[in-house]
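Below is one structure, written out as structure tokens; comments come after it.
As you look at this complex, bear in mind that one protein chain is not there, while each of the others sits in place.
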Amino acid sequence: MKDKTFSSSQEALHDLRDGISLMSGGFGLCGIPENSIDEIARQGIRDIHAISNNIGNSGRGLAILLKNGQISRATCSYVGGNPDLEQQMLAGQVEVTLVPQGTFSERIRAAGMGIRGFYTPTGYGTLVAEGKEAKEFDKPCILELPLHADFAIIKAERGDAFGNLWFKETARNFSPLMGMAAKVTIVEVEELVPLGAIPAEDIHLPGIFVQRIYQGSNYRNDIEIPVYAD
Amino acid sequence: MKDKTFSSSQEALHDLRDGISLMSGGFGLCGIPENSIDEIARQGIRDIHAISNNIGNSGRGLAILLKNGQISRATCSYVGGNPDLEQQMLAGQVEVTLVPQGTFSERIRAAGMGIRGFYTPTGYGTLVAEGKEAKEFDKPCILELPLHADFAIIKAERGDAFGNLWFKETARNFSPLMGMAAKVTIVEVEELVPLGAIPAEDIHLPGIFVQRIYQGSNYRNDIEIPVYAD
Amino acid sequence: MSESSTPRGWTREEMADEIIALIPSGASLNLGIGMPTLIAERMDPAKSVVIHSENGVLGVKGRPTRATVSPTLINAGKETISVQAGASFFDSALSFGMIRGGHIDFCVLGGMEVDVQGNLANWMVPGKKVTGMGGAMDLVNGARQIIIMQSHFSRGGECKLLAECRLPLTGRGVVHRVITELGMFVPTGTAFRVEKLAPGITMAELGIVPELLV
Partner (left out) sequence: MSESSTPRGWTREEMADEIIALIPSGASLNLGIGMPTLIAERMDPAKSVVIHSENGVLGVKGRPTRATVSPTLINAGKETISVQAGASFFDSALSFGMIRGGHIDFCVLGGMEVDVQGNLANWMVPGKKVTGMGGAMDLVNGARQIIIMQSHFSRGGECKLLAECRLPLTGRGVVHRVITELGMFVPTGTAFRVEKLAPGITMAELGIVPELLV
């Protein structure tokens, strides 16, 4: 099978440029592609359309790029817990499109799966429905369109040279969907494993959707809100 | 977690009745719910609307119910290799609706996932598009609707008491999708395992979609077309 | 401490217990961010209620210990959690498919405003505060029963149970029940039916005009 490994984040992200649309996996700080985000901060590319559930949180994750002024548009479902985004949105520095989280997930899946549009009851009768086609099924629904991107940066726990991926616990979230939806999907992994090391039934994202993969390093894996029973 | 185990196919399928819509997993004879099919043959319920990719093959699988005259309607994608179906269809004994296989899969998924309709280019400009709404995207598309069922019978390699399932190799096919789409999903397994025995990341169908599960027995696991390198 | 600031009615824990009493054994349950997560911590494990969190987990059990905590194991409120045996993890499309497809029996969400028609507002205050809807719009249109768990009065002292919501809506005609520290209420379309009042609370204290109460 084709070997898609790159030796570093710098090599894997060599062709990013101003104005790209960029999906980034993770829920809050859980499962975010830390190395790729750091590399994009280093490159300093600008005018990014970021597509990510939270666009970072608590000053970390994609909020690093927000602070650098690298993001001009954001498509996300949740702004709470991300003061950088809320502030830049209210100041008009970042144009934010809020999408209900289930519609966000399904639009990304639709982009990857070649579905050209779908009807959902979510958002009917709210601001979200404005300007969208409505149609009556068992409930009134609105038509939602696929959400594509030029690049996706995602992180997996394990991956092989072909790009077959396995995600740990709730770190999966949007990442495999984004991996399907982008023209170029760039994966960083905690552990690069040999072909066949992930049981074939348990591959969460088949490598056919992945263009590049590299071994990540120095993961912080920050916990946003640690609560304990003891 | 709720215990959904039943002691036999007879108990798990106690409330089937004439006229039900019934999804049945499997591709050809691969991954079919053999015990549930045998039990339905024994019960002799009639006027079944069978929803299954092949409605059996080579006289086996759901073709057992065809031969018994228990199926009056069939929704499937492929008739080839199933002489019972082709014959009863041409004789007008079974009303067959042919659905392209990708649309078939996605309509079943849509039913389970609460998607009320979706646009696909598949079938545009063919007999499949007749009577359906069309709409222009990057390609002309047709609107397809979810495919629901009263009951689904599926087979998994392993399952636990809550109904979490794991499928082997290509035996997965339509089964987890049907498990999501039916009002009542009845699962038979090669091996009933304790809660937690399937790693939580590798559960192919979470038990929330499953209503009943039982330990199957005496599997034939017929190979339809054995070809060998040696 | 003046008498007016003495907390009246149920504590948050008591509100959580009132909701837990509504949920039958074997049910599935999604919990919103904030107060509703208390329910996960107070749920009796013997009850066989399976808790879903929309970031991709079924079988949430409450808090982890310092020994078992994992940075990749969180709920939708981004708090660390633990899970039961039989739990499963999945991606966000499947997670919201469970919701949209009607596989979640109960959802408990926080609210800013609820009205007699069962409309809910809980995601933005125009010009002031935008938290985003997160999964709330999907949950209110997907879960079979929507319970709103909120404080009875806003910080400004206004009752949050209204004739008609003023804030941008999260969903129309979606709320089945509202619980506040003062009681439990069901929107009927034209009024709130008072199902239960917290101990010592009178109808007069609700701050709802009498014609909106049945």
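As written, the chains take the letters A, B and C, and residue 1 is the first residue of each chain.
Keep this in mind: contacts are C-beta pairs under 8 Å (C-beta built on N, C-alpha and C of every residue); 3 or more make two chains touch, one makes a residue touch a chain.
On a predicted model such as this, the values are computed, not experimentally measured, just so you know.
Asker: If the full complex is used, which shown chains touch the chain that is missing here?
Answerer: A, B
Asker: Please pick, from A:D38, A:D150 or A:E201, the residue that touches the omitted chain in the full complex.
Answerer: In the full complex, the listed residue that touches the missing chain is A:E201.
Asker: With respect to the chain omitted from the figure, which of A:M113, A:I153, A:A171 or A:I223 is a touching residue?
Answerer: Candidates A:M113, A:I153, A:A171 or A:I223; residue touching the omitted chain: A:M113.
Asker: Footprint of the hidden chain on chain A, which residues?
Answerer: Within chain A, the residues that touch the unshown chain are 1-2, 109, 111-115, 160-162, 164, 180, 194-196, 200-201, 203, 206-209.
Asker: Quickly run down the residues of chain B that touch the omitted chain.
Answerer: 27-31, 53, 57, 76-81, 86, 89-90, 96, 98, 100-106, 108-109, 120-128, 139, 157, 167-177, 204, 221-230
The rule is short, and it goes like this: only the chains that are shown with their structure count from here on.
Asker: Could you give the separation in Å between the centres of chain B and chain C, each centre being the mean of its C-alpha atoms?
Answerer: Each chain's C-alpha centroid was found; their separation is 36 Å.
Asker: What is the distance in Å between the mean C-alpha positions of chain A and chain B?
Answerer: 33
Asker: Counting only residues that touch at least 2 other chains, which ones in chain C make the list?
Answerer: Where chain C meets two or more other chains at a single residue, that happens at 89-90, 93, 96-97, 99-100, 142.
Asker: Give the residues of chain A that touch two or more other chains, as numbers and ranges in rising order.
Answerer: Chain A, residues with two or more chain partners: 106, 120-121, 139, 167-169, 172, 204.
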